[in-house]
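This is the structure, below, for whatever I ask next.
The complex is shown incomplete by one protein chain, all other protein chains being positioned as in the whole.
Think of it as A and B in the order they're written, each chain with its own count starting at 1.
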Amino acid sequence: MTPTRRSTALLTLALLFTLAFSAGCARPSDSVDAASGASQRAIQNKGSDTMVNLALAWAEAYRAQQPDVAIAVTGGGSGTGIAALINGTVDIANASREMKDGEIEQARAKGIEPVEHLVAIDALAIIVNPANPVDRLTIDQLADIFTGRITNWQELGGDDALIILVSRETNSGTHVYFLDEVVRKGDSSIKDIFAPQTMLMPSSVGITSEIQRNPHAIGYDGLGYVTEHEKLIAVARDAASTYVLPSVQSGADGSYPIARGLYMYTAGEPTGSIADFIAWIVGPAGQQIVADLGFVPLPQE
Amino acid sequence: MTTVQTPPPGAPSRRLGEVIIEALIVLAGASTVIIVALIFIFLLREGINTFLDIPLRQLFGQRWYPIEGYFGLLPLLVGTALVTVGAVLIAVPLGIIAAIYLGEIAPTWLREILKPLIEVLAGIPSIVLGFLGWVALAPIIQNLGAPTGLTAFTGSLLLAYMALPTIISISEDALYAVPKEYRDGSLAIGATQWQTIWRVVLPAARSGLVIAVMLGIGRVIGETMAVLLVTGNAANIPAFGPGMFFSPVRTMTATIAAEMGEVAQGSLHYNVLFGIGLILFLITFTVNWLAARLVGGNGARRSRGGLL
Partner (left out) sequence: MSRQQTQRLAVILITAVAVLVFVPVILVISYVILSGIGTINWEFLTAMPRNGMTEGGIMPAIVGTLVLTMGTAIVSMPVSILAAIYLAEYAKDNKLTRTIRMAIVNLAGIPSIVYGLFGLGAFVLAAGFGTSILAGALTLGIMTMPVVISTAEEAITAVPQQFRTVSQSLGATKWQTIRHQVLPHALPGILTGMILGLSRAAGETAPILFTVAAFYVPTLPNSIFDQTMALPYHLYVISTQVPGMPLSIQYGTALVLLLITLTLTLLATGVRTSVRRRRDW
């Protein structure tokens, strides 16, 4: 075979193979979609990385119940989801914080009225490496640590070592919540921000991995993401209050000072399959999944 | 006998078809220029507000915290610079010496094995290297005594290996281009091989080697995923000193990748990210332009980023 013929043969073979592979795999799901009359397009669900595994679990469980409703889940952070809602590219935005006034204005400017749905509660855990002797901190101390006013573990009764700060990215609702409620202690007149040496990890796994590896790191994340390889810090509102460890219980009864709501936002009141999905989420089946994943279910009236 | 060609039957349509094809060919050629211009225009259009709406003093500020309105680019520029300098310091000696090995010392059979190996290295996706850096290299760096494994140095190490194929193959070309007579003449008057390499070949190949370095720098500056995973992403300007390479930093490329998803289109943050993209575009444009000035040539190898 001449070089030319061989090359052409190779190319054709590669193309055919790719086409066959894609076609073969596409056929089963094609028939499912063809059978569904109602939702041809998947529900686009995007946003909070804190909620992404929850959202995925919901999507999978709901699909098992309602096979003709497909839900596509993407992370990217609360900010990403809210931006997508404002841009009109998503049906449901997941957020681990409330929408800011500026964002609501931006949405209204584009003709979108965001509707907030509380879908779960999350206790925000402060985590350190298990080898770290420090086990309790007040909100003031946490603020000093994360703004860089305190830089050495020694100042807190720990080892003589630099404190390594680990955080979520700025697009994370968890990050914004932490900024408002811990760094700024819930006082909106305080304008402190994270210390510049804070490492902003792409997501929760980044935080837990670094904490596991680094004996001098401190970070924060939703309780649902903490594993047995990290140590929880008991938090107190101030030096006079009780130090409380985060748990589903302490998140639910309010004794843990830093617990927040997890939200889903839609453009206007949801209808059709989206409304059904959200109703299912706040119902017993959806909330059971919340508890299974380590988050705090909504109080059932 | 006439040499005038009588047009074969059906010629007019063939002529027309040919005119169309040839027009398409010229258009295709010009499209490359159009695309580069388009990219520049888009970056400019979406990014210009950075420079119009934000006072220069703020842009040169030391804090990058866009959600609260801090748009200081300095930490990002320093981050990119630190990672780039570190990578170049590692990759240039390694790359040029490896090129010397390939060109002057390695036996032919070994060369035939090593050259595909370079292309294999070039073919490793950056996310795979980033993943390995995150999962395997960072813990090692931390165990060696750094406060954390996610540092500028970790990024530099990964990036150095990613830039090696570019530096090695362009350096190899430069060394190969040195005429054989130079080497023969040097050896003839009694110099050793090393003396020949050091005093004759390398100086003669100097401009090509500089190009290799410049394109290596370009390759390093533009890398995104590997640095996103291993440099710690802290928008911090480390204290000056050798320890600054072992601090977490945040590069321009990682900033765009990490933050672009979250921005509402048309917002100032969105504009600034495009502005950073514009700066990156201009930096690589300048590096390429300088490299082109330094040597004529048709830059064929450079068009492939230094491979094949």
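Heads up, the rule we're going with is that a contact is a pair of C-beta atoms (placed from the backbone, for glycine too) under 8 Å apart; a residue touches a chain by one contact, two chains touch by 3 or more.
Here the structure is a predicted model, which is why all the values come from computation and not from measurement.
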Residue among A:202, A:246, A:270 or A:286 that touches the chain left out of view: A:202
Hidden partner chain, touching residue among B:30, B:89, B:144 or B:294: B:30
Residues from chain A at the interface with the omitted partner, ascending: 3-4, 6-8, 10-11, 15, 18, 21-22, 25-26, 29-30, 32-33, 42, 49, 52-53, 56-57, 59-60, 63, 70-76, 89, 201-206, 208, 225, 227
For chain B, residues in touch with the removed chain: 5, 18, 21-22, 24-33, 35-36, 38-39, 42-43, 45-46, 93-95, 97-98, 100-102, 105-106, 114, 116-117, 119-132, 134-136, 161, 164, 168, 191-195, 197-198, 215, 218-219, 221-225, 229, 253, 256-257, 260-261, 265, 273-274, 277, 280-281, 284-285, 287-289, 291-292, 298-305, 307-308
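In this text, only the chains that are shown with their structure count from here on.
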Inter-centroid spacing, chain B versus chain A (mean Cα positions, whole Å): 34
Chain A partner contacts - residues on chain B that touch it in the complex: 62-63, 65-68, 70, 75, 134, 138-139, 142, 147-150, 228-229, 232-237, 247-248, 250, 258-259, 261-265, 267
Residues of chain A touching chain B in the complex: 76-77, 79-80, 82-83, 86-87, 103, 106, 161-162, 164, 169-171, 176, 191, 193-194, 196-202, 209-210, 213-214, 216-217
